[in-house]
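Yeah, one chain of the complex is gone here, protein chain that is, but the others are all in their spots.
Each chain carries a letter (A, B and C) given by its place in the written order, and its residues are counted from 1.
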Amino acid sequence: MTDTANSSATEKTLILTLSCTNRPGIVHAVSGALLEVGADITESQQYDSPDTGSFFMRVQFTTSATAEATEEVLASVREKFDMNLTVNDSLRKTRTLIMCSKDGRTLNDLLFQQRAGTLPIEIPVIVSNHLDLQPMAFFYGIPFVHIPIKKNADGTDNKAAAEAQLMDLVNTYDVELVVLARYMQVLSDDLCSKLAGRAINIHHSFLPSFKGAKPYHQAHARGVKLIGATAHYVTGDLDEGPIIEQRVQRVTHGLTAKQFVVRGREVEGSTLCQAVQWHAEHRVLLDGHRTVVFS
Amino acid sequence: MTDTANSSATEKTLILTLSCTNRPGIVHAVSGALLEVGADITESQQYDSPDTGSFFMRVQFTTSATAEATEEVLASVREKFDMNLTVNDSLRKTRTLIMCSKDGRTLNDLLFQQRAGTLPIEIPVIVSNHLDLQPMAFFYGIPFVHIPIKKNADGTDNKAAAEAQLMDLVNTYDVELVVLARYMQVLSDDLCSKLAGRAINIHHSFLPSFKGAKPYHQAHARGVKLIGATAHYVTGDLDEGPIIEQRVQRVTHGLTAKQFVVRGREVEGSTLCQAVQWHAEHRVLLDGHRTVVFS
Amino acid sequence: MTDTANSSATEKTLILTLSCTNRPGIVHAVSGALLEVGADITESQQYDSPDTGSFFMRVQFTTSATAEATEEVLASVREKFDMNLTVNDSLRKTRTLIMCSKDGRTLNDLLFQQRAGTLPIEIPVIVSNHLDLQPMAFFYGIPFVHIPIKKNADGTDNKAAAEAQLMDLVNTYDVELVVLARYMQVLSDDLCSKLAGRAINIHHSFLPSFKGAKPYHQAHARGVKLIGATAHYVTGDLDEGPIIEQRVQRVTHGLTAKQFVVRGREVEGSTLCQAVQWHAEHRVLLDGHRTVVFS
Partner (left out) sequence: MTDTANSSATEKTLILTLSCTNRPGIVHAVSGALLEVGADITESQQYDSPDTGSFFMRVQFTTSATAEATEEVLASVREKFDMNLTVNDSLRKTRTLIMCSKDGRTLNDLLFQQRAGTLPIEIPVIVSNHLDLQPMAFFYGIPFVHIPIKKNADGTDNKAAAEAQLMDLVNTYDVELVVLARYMQVLSDDLCSKLAGRAINIHHSFLPSFKGAKPYHQAHARGVKLIGATAHYVTGDLDEGPIIEQRVQRVTHGLTAKQFVVRGREVEGSTLCQAVQWHAEHRVLLDGHRTVVFS
């Protein structure tokens, strides 16, 4: 997370992330390979999970080598320890497709921060089942694709076709991350599986409290004194995916359920933006159904 | 919440709380009665609950009249509006019985703050099913009664007798409030009913998440990023009583379930002390199964 | 803060705020006058300041009378107690002029929330000394006036003329509130006096720490662990006006001063929006150089 202003023109900042079964010698082997590419380590974190026996590492470093060349040098280490290992250029932005419905607060936060340069993502396309947020996409100069979900009189719907269309967009635009910014449709198990580990949802409650529909109304009925939001990876098991970030906001008896909804919008936006930022900075790794966050 | 340093020697600060079905004229009637006793209002809050149609009011004021005389003056207003109404002298401390088991953090917070004068309670007796915290009670000069809970070989236990002994203490010591400061026994429905509205429990999770046993271990397994504590009134429905206060604390992937427990202790203590303080300052009123907190 | 869905079509929610020297009988007199207009009080708060001897009150109520008629009924009470007293219709939006420079985060937050209906203001015009944010104003359909500040070679500038132009806009558009949303010019003492009590500034530090220029760089050099923002009324004494709201955000050693700036943007936006909301809901009253906030 350091500036690289004083680096020479050809120096770049790379980010290495890896996970593997823990055993001695990992750090030494990795740091040896990094020395070979003249890496100057600026930030590094490691974690050994006692529950799963897995080892996790993130190293940020400057070097004149490319990400590809560095991966090459690390190939034998990767093989020896049977690692999941990737090297990314910190300047390369994560290609992110955003899905939304009618409520624009969360989308607005993401778009503003992306354009301000504080979220290292690029957004090739926005998808929505409604048209309400098209003007906002237009303002930010991002293609907007309307994929309505229709229920037919005979009980059938076009969901399968809509999800196929979405996956086409994911493939066409080389999408690496799908962000559900208050997209109000439940994804099919099949789509969830396809997007596992590369789709982030914001749930408008402090999970696991108030799973399911209308969480703010549930929270109000229960008389809670804090409401919250949870950003998590999407899995087939709805509202049960690995949690990336959670934040809360104080509420009082004086607020109605409707006002809980309004209050919650702010914390939803900040929670989701934080989760997307960490993901795009390659700070989030999966440890079973929990996350390791090297924030 | 103002100082009364410049009041004359006979002036006292009284606190009026009331609730009733909402209809016009309540404030005017109450303020008229308060004028009669020469009350100088220093703090006042009102709330009209749209869900239950109830009206709630708390007024803090200085006067030369006693609490009893002021209640007398308010008698006709009380009758007219069919109010629950009480007037308390702010210097009168709530007589509070504390129950605990082995973990002393929460008890320690309560005792220290009581002695420092920041919790307006007096503690005539501490009850525990274990002896571990007797020295702490002794240090603070408070009688400690050991009421062990024993399970017999035939599956019976002494719980009914133990609860009878507790109720004896409640009556003997004119106890107004029972605080369960990590008392690790489940109270019977019968006892819960008897203590309804005058017993506060601290639950070591951010309710309604992780009800039941070992909430920190549940939270760890779920991979949450915030843990919390909930102070609530005791009701027959375990972990479902009206919530008074909730607080949270950030945790990371690097902490074990055991370390969650340790981290949680701090937030448990501060949450419970805050709830007890508000109760003892007559700031908490019941609105169905929610609370109105005039903090 | 309650819904009024079940009110009859002609019922409106009014907000009464008042301040005066404290003496007995104020609440009774006010509530009597409110009874005359058939007011049903939904929320009320009072505060008696021990430092200044002033009394403050805010009452929210439903009635079929207009704000003007209600003020009329209260006229004799106002006179008797020499009150500052206003009655506002809760649906009437505060006419707000926003000033900004180049950074759009705070402006974006204000505009989005205004359009979403969560900030009870209307924005007739946006003023800036730069053109960068004109497209955003255009997107939200709000007139944008460019008033550049120019320094001449001889050391003179056009500041006086620029401020005169601003005051013309304030008058032309019946502006009730001026919000400085990261407007990077220091206002003259004269303009500050003219706008006293009706201009809110966001200072990008946790005042009184790091007054003056480049507060994030000062904070970084000092090695603080929390950064903050302060929303305050503008007064002639720069960065010394009455504080309305303050919020903080955690930072770590790993962040550069530049990253402090980025992190700070979020807390600046949320702090300023909160202050503007409270002001527009008539929840902020001045008690000397402090504020009473009936939140």
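The definition used in the following text is that a contact is a pair of C-beta atoms (placed from the backbone, for glycine too) under 8 Å apart; a residue touches a chain by one contact, two chains touch by 3 or more.
The structure displayed is predicted, hence computed values, not measured ones.
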| item | value |
| --- | --- |
| Sole contact to the chain not displayed, among B:R92, B:R105, B:K159 or B:R198 | B:R105 |
| Option from C:L207, C:V234, C:V261 or C:V276 whose C-beta touches the chain left out | C:L207 |
| Contacting the left-out chain in the complete assembly, out of A:D48, A:E79 or A:D189 | A:D48 |
| Hidden partner interface residues of chain B, rising order | 1-3, 43, 104-105, 108, 112, 116, 118, 135, 139, 254-256, 258-259, 262, 265-266, 270 |
| Residues of chain A (touch criterion as defined above) contacting the omitted chain | 2-3, 6, 22, 24-28, 31-32, 34-35, 38-48, 50 |
| Positions on chain C contacted by the hidden chain, ascending | 47, 49-50, 206-210, 222-226, 228, 242-248, 252-254, 256, 287, 289-293 |
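Definition applied: only the chains that are shown with their structure count from here on.
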| item | value |
| --- | --- |
| Same or different residue numbers at the chain B/chain C copy interface, by half rule | same |
| Separation of mean Cα positions, chain C and chain B [Å, integer] | 37 |
| Sequence positions of chain A contacting 2 or more other chains | 254, 256 |
